[in-house]
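Only a single protein chain was left out; the remaining protein chains are all shown in position.
We call the chains A and B, going by the order they appear; numbering starts again at 1 in every chain.
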Amino acid sequence: MPHLHLEYTANLTQLDTDKALLRLNHALVASGQFGAEFDIKSRAVQVDSFRVGTGLNERGFVAARLALLSGRSPQVKQQLSQSLLAVLQDLGPWPEGVQVQLSVELRDMDRDTYSKAAVGS
Amino acid sequence: MPHLHLEYTANLTQLDTDKALLRLNHALVASGQFGAEFDIKSRAVQVDSFRVGTGLNERGFVAARLALLSGRSPQVKQQLSQSLLAVLQDLGPWPEGVQVQLSVELRDMDRDTYSKAAVGS
Partner (left out) sequence: MPHLHLEYTANLTQLDTDKALLRLNHALVASGQFGAEFDIKSRAVQVDSFRVGTGLNERGFVAARLALLSGRSPQVKQQLSQSLLAVLQDLGPWPEGVQVQLSVELRDMDRDTYSKAAVGS
């Protein structure tokens, strides 16, 4: 906890996912909501097959989804959502002529049935 | 909003994902539930490593997941679910000798903590 998924369409060829994930994780650490920085588990997935709407002009998206253990207040979650969106908005430059939609979803994970363990060293 | 994920197992080699996504998006537009066609963000992901149950016969699946901002009625969501399933059922032909399971899940996204922005042109 937390888990962050970042999806981005393959036409956003200039996106530096290493930099994006590091910035997103720094924003989560800076929120003060998480006990240990190493708890933040983030991944970026390129979407090769996609379709935005039904129109013909070129479009893409970057969609972040943050899954948290249940129990945080709506205010805290709104702040997290806004801070992650701010990171996404700063990830450009974006390709010429592509309409890009950015989104951030916050999702609760049921605390009572979440299990975890650490292995290795 | 909305976000649609379409997963399909790699043994469904005849599946035309471009056509599938376009048909799914058209079904969503036709529902009249969404203000603008370009809000519909859909992606298809091939699943290369999978296992259906524990039996030995060949199996596969196509799983659609539609994430909506919270607030729609169960009736509206049932209709959306059924209309997406109808699209999946029409995606064949399917490979000989493969048991294929089709499914559609509707999932609410918390409206109060969803953030978005548009960039580019």
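Here is the rule we use: a contact is a pair of C-beta atoms (placed from the backbone, for glycine too) under 8 Å apart; a residue touches a chain by one contact, two chains touch by 3 or more.
Bear in mind that the values here come from a model prediction, so they are computed numbers and not experimental data.
> Missing chain touches which shown chains?
Checking the complete complex, the chain left out touches A, B.
> Considering the whole complex, not just the chains shown, which residues of chain A touch the missing one?
1, 3, 17-18, 21-22, 25-26, 29, 36-46, 67, 109-110, 112-121
> Extract the touching residues of chain B with respect to the undisplayed chain.
7, 9, 47, 49-55, 59-61, 63, 74, 77-78, 80-82, 84-85, 88-89, 92, 94-95, 97-108
Methods note: only the chains that are shown with their structure count from here on.
> Taking each chain's centre as the mean of its CA atoms, how far is chain A from chain B in angstrom?
21
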